[in-house]
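Note that one protein chain is taken out, while the other chains of the complex remain in position.
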Amino acid sequence: MLSFESDYIEGAHPLILDALVKTNMDSQSGYGADKYTESAKKKLADLCGNPDCQIQFLTGGTQTNQLVIDTMLRQFEGVVAAQTGHVSVHEAGAIEYTGRKVLTLPSHDGKIKACELDSFISDFYADGNCEHMVFPGMVYISHPTEYGTLYSKSELEELSSVCRKNNIPLYMDGARLGYALASRNTDVTLKDIASLCDVFYVGGTKVGALCGEAVVFTRKNMPIHFEHLVKKHGALLAKGRLLGVQFDTLFTDDLYLKLGKNAIDRAEELKSLFAEKGCKFFLDSPTNQQFIILENSKIEKLRQKVKFSFWEKYDDSHTVVRFATSWATTSEKIEELRKILSED
Amino acid sequence: MLSFESDYIEGAHPLILDALVKTNMDSQSGYGADKYTESAKKKLADLCGNPDCQIQFLTGGTQTNQLVIDTMLRQFEGVVAAQTGHVSVHEAGAIEYTGRKVLTLPSHDGKIKACELDSFISDFYADGNCEHMVFPGMVYISHPTEYGTLYSKSELEELSSVCRKNNIPLYMDGARLGYALASRNTDVTLKDIASLCDVFYVGGTKVGALCGEAVVFTRKNMPIHFEHLVKKHGALLAKGRLLGVQFDTLFTDDLYLKLGKNAIDRAEELKSLFAEKGCKFFLDSPTNQQFIILENSKIEKLRQKVKFSFWEKYDDSHTVVRFATSWATTSEKIEELRKILSED
Amino acid sequence: MLSFESDYIEGAHPLILDALVKTNMDSQSGYGADKYTESAKKKLADLCGNPDCQIQFLTGGTQTNQLVIDTMLRQFEGVVAAQTGHVSVHEAGAIEYTGRKVLTLPSHDGKIKACELDSFISDFYADGNCEHMVFPGMVYISHPTEYGTLYSKSELEELSSVCRKNNIPLYMDGARLGYALASRNTDVTLKDIASLCDVFYVGGTKVGALCGEAVVFTRKNMPIHFEHLVKKHGALLAKGRLLGVQFDTLFTDDLYLKLGKNAIDRAEELKSLFAEKGCKFFLDSPTNQQFIILENSKIEKLRQKVKFSFWEKYDDSHTVVRFATSWATTSEKIEELRKILSED
Partner (left out) sequence: MLSFESDYIEGAHPLILDALVKTNMDSQSGYGADKYTESAKKKLADLCGNPDCQIQFLTGGTQTNQLVIDTMLRQFEGVVAAQTGHVSVHEAGAIEYTGRKVLTLPSHDGKIKACELDSFISDFYADGNCEHMVFPGMVYISHPTEYGTLYSKSELEELSSVCRKNNIPLYMDGARLGYALASRNTDVTLKDIASLCDVFYVGGTKVGALCGEAVVFTRKNMPIHFEHLVKKHGALLAKGRLLGVQFDTLFTDDLYLKLGKNAIDRAEELKSLFAEKGCKFFLDSPTNQQFIILENSKIEKLRQKVKFSFWEKYDDSHTVVRFATSWATTSEKIEELRKILSED
C-alpha cells in the first residue's frame, strides 16, 4: 500500500548498500577503530568547517539523546526543552530513566524562544529556593522540530548567545537534519550549526541510512572516556564499520544533502496537492513532514488506500495527521496520492 | 594484515547483504512491525520447537544483557554470574548502571557449578541478615563462556533445576551461540536451550550479521510493555527491518548453523597448528576462541605479522592470547598463519 | 527574631522529648523491630479504622515521596501530579533521580481535578503512539497542597474513583496532614483518607516531631521486601525507635490533632490580622500556610523585623509571601506580629 507513514519505511540509499557490499570482507578492528569510521569522521569534520570537532557514531535517536544528555549534565542539572520536544514526550521516559529531569518551556510551533529561555534561567537563579530545584544545565532543541519547523539563523544565534552567557551547552537533535539543510526556507547551514551549537547530531536513520546518528562535539567537549560511557549505555556497536561505511557514503559527493533535497521537493509537491484539494494545514512546515487537518470521516476512508500518521486531536470532528516524504519518495508516489485524493 | 583479532572483523555473510538489497525499497512500518521481523520470529520459534516463545530483536550484546537483566529483576534482586562472566567484568558497568548488582560465584573455566549455585542461594536465605543483602533474582551464564567453554546438557539441566526449584529465571547469553551449537564436543541443541532456559539470546553480531541479537523468552515471561522498555533503554531501532531481514536470512536453510560450523572447522585447524608448534593452551576450548600461552618475546614478533588479542597475564614472562575464528575465516588464512608461525 | 518562616523552625513537642528521655535506656532491637514502633503502628492503624493496613516509619518527606513512588511504579510507568506539585518542582529532581518521570496536570490552586485526570488517562490510551510515552502509573496529590488548599471529601472520592477505575494507586503526600485534619473547612477525616487512598503518609516533621513520616499502605499493597527497599534507598534508620517513640506519642490522646488545631487557630488569627490591615491574599487557604501579596517595598521593611518566606513573583511591584503557623506558634507571637504590622 502507498505509504507516507514516516521517513523510515524503506531500507537505505542504494549507494550505501553498495558500499557495505564492497567493503564487506575487509578485516577491520571493532568498536569504531576501523578505517571507514575514521574516513567518515574526517569528512564530517570538513563539512562542519571544524577539523577539531570530536565525533561519535551511534545507532539511533533515543539512544543518542539519552547518552548526550546523561553524559554532559552534572548531577544537579536537568535539560531544558520545549513542552512538545521529543525528549519531553516521546522518548518513553528514556531521559528520566538515566536520572535526568526535563525542564519545559512553552512551544511555539515546536520551537523555544531565546527570550523565554533567558527569563527561565534568570528566574531560576533569582528563586531563593533554587537549591531545591533542578538546575538548567543544557538546552535541547530539534531542527527540524517535532512539527517540521525550523529555526532561523538569527533565532539560533540568540539561543546560542543565551546559552553561552549562562555557560550552558546548546544541544541540537538533528534526527532529520538533512531535511532542514535542504529546505527552501532556511538560512542555516551545517557550518552555522557547528559554530552555534556545543553538540548536535546528524541523523542518518531518517535520511537514507539503515541506522546511525553522527554526534558532533564542537568545542573539545566530548566527555572523557566517552567510548566507555557509550558501552555503559549499551550503545557501542561491535561492528562500528556498519556506521562508518554508511556515513562515509552519505558524506561523499554531497549525498546527504541530495537525499534531503529529494524529500523537500516531494514535500512541496505534496503541499501543493493538499492545498489544491482545499485542505487546511495545521502549521506551515518547510520540511518533509506535513501536518494536515482532516475530518475524521475523511480519514477513515483515506486510510484504506494510503498509510499516514495520526498526530493529535484537533477538535471533536477533526484530527491532525502527518504525511512524511523522504529520500526514497518518488514523484510517482505523489501522483498516486493525487489520484486517491481525487477519487472522493 | 592477517587477523584473528575477533569474530567481528568482517561485515556480514553475503546472503544477508543480498537480502538487504533485495528487500530494500519495500515500504514497511517501523519499530519491528515489518513482515521480515515477523517471518524471522516465526522461523526462530520453529527452530526452538516452541511456537509460543516471545522474541525481540536487539542491536548488540551489552544492550541485550542490560535490558534483559534490568527488566526481569525485581527491585530487591541482583543477577548471579561467574566471577569471570562478561556482565561481571567487561560490560563497562552497564548492569550496575541500571541499578542492579552482579553477585559472583567462582568460575570453573568460565562456568558456574549447579551445586555452588544451590549452596549460594540456600546460604543466602539462611543468613539472618538477608534483608540487608541483594537477593539472587536471576542466574546469568554464557554459552560459550568468556573462555570458549561449553556447558554439557547435564550441567545445563542441573542449573535449570536449581533455578526452577528456587523460582529464579536462568538466562543464557548466546552472543556466540552459533559456535556452541556447531562445536564437535557438545550435546546441547537449540531446543534443549529453549527448554532449559527461561530467557536466552541468539547472537547475530558475532555469527555473520552486521549487528543483531535475538532474545527469546521461553515461558510467556516477556516483561509487559516490552517495546516501551526497549525504547526507554534507547535500544529500539526505527528500521526494525534491518534486524528482521538479517535474522530471517540466518534462520533460513540452516545458515546460522553453517556459519557456526565454518568457524569450528577453522578453529580445529588452528588448534592443530598451534599444537604442532608445541604451544601450550590455557584451557581446552571446543569453540571458535582459542587461548594460547605465549612467551612475551614471541608475542612481540608475532604481532608484527598477525593480529590477535591479549587476554591476561599468565606469569612474568608469558601472556595468554586469544585467536578467534569466525564464519568468515578461510582455510587460506589458517595456511597463512602456518607460514608465519614456521618462519621463526 | 520573630519567625513565621516555616512549620519546622522549632524542635519537637515537649511530650515527645519526654517520651524519648523516658524510654532512652531501654534496650531494643534496631531497624524498627522495637516495641515503640510496634505500638505506634497499632495506634495509627486504629486511627485509620483499618487494622490490616501496613505501616513504615521514615525520616523525611522527600525520602518518603521518592521511596513510595519508586517502589510502587512499574518500569513503564510515571507518576501524575499537579504542575505545581512538590514532586514536580521542589524535590531537587529526587523522583527523576530514581528513573521516574513526573507527568503533569494543570494546577487549580494546587489541586488536580478528577475530570482532567480522567481525560488525561483516556487520551493517553487513545494515542496510537502510547508505547513511546510514559504510562500513568500512580496519582500524587498533597493534602494540604503546596498552596495550603484542601480537597473536599467529594473531590477525593472522585479522584479515588478515577484511579480505581483505571487500576492506578492514589497516593497522598500528608507532610502537613495534621493541619488538614484540624482545618475548620474540611469534611475529610483520617478514616476517609485511609479508605480512599491506596497509600498516604502522616507527616511528623512539620507537625511536632523532630523528624519522621508514617507511610500507610491501605490495601495490603506494601511492596514485598520493603525493609530491603528502604535500606537500598539509604532510608532505614538503625535506631528505628527514634521514629517509633515519636509517633507513639503523637498518636496518644489525640496529640497529633491537638497540634494541628493550635496551628489552625493561630492561622485564623493571622488571617484576620492581615485582613484588618487591608492586605490581599493570593488565595483562600484553610490551613496553616497563608499566602499574602505584598508590595516589594513593604517586604523589605517587614523582613527586618520578622522572618517569612518568599513564594513567587506576583507582578513587577508585588510578591507573594508565605507566613506559616505551626504546633508551636503562640498567640503572643501573633500579637507581636500585630504590633510590627501596626508600626508602619
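By letter and in written order, the chains are A, B and C; residue numbering begins at 1 in each of them.
Rule of thumb we're sticking to: a contact is a pair of C-beta atoms (placed from the backbone, for glycine too) under 8 Å apart; a residue touches a chain by one contact, two chains touch by 3 or more.
Keep in mind that what you see is a predicted model, and the values were worked out from it rather than measured.
Under the touch definition stated at the start, the shown chains contacted by the missing one in the entire complex are A, B, C.
Here one chain is not drawn; of C:37, C:59, C:160 or C:288, the residue touching it is C:59. Interface note for the absent chain: among B:91, B:173, B:198 or B:213, the touching residue is B:91. Only one residue in the set B:35, B:101 or B:318 touches the chain that does not appear here, and it is B:101. Only one residue in the set C:73, C:193, C:236 or C:321 touches the chain that does not appear here, and it is C:236.
Although one chain is hidden here, its contacts on chain A can still be listed: residues 70-71, 74-76, 99, 131-132, 135, 223-225, 227-229, 231-232. Across the interface with the omitted chain, chain B contributes residues 76, 78, 89-93, 96-101, 123, 128-129, 131-134, 309-310, 313.
Summarising the interface, chain C meets the missing chain with residues 1, 3, 5-6, 8-12, 14, 17, 20-21, 23-30, 59-67, 91-94, 97, 205-206, 210-211, 228-229, 231-239, 241-242, 307, 328.
Basically, only the chains that are shown with their structure count from here on.
Of all chains, the one whose Cα centroid sits at the greatest distance from that of chain B is C. Chain A and chain C have Cα centroids separated by 42 Å.
One inter-chain figure worth recording: chain A and chain B are separated by 33 Å, centre to centre, where each centre is the mean of the chain's CA atoms. Centre-to-centre separation between chain B and chain C, using Cα means, comes to 50 Å. Shared contact sites, meaning residues of chain A that touch two or more other chains, fall at 91-93, 97.
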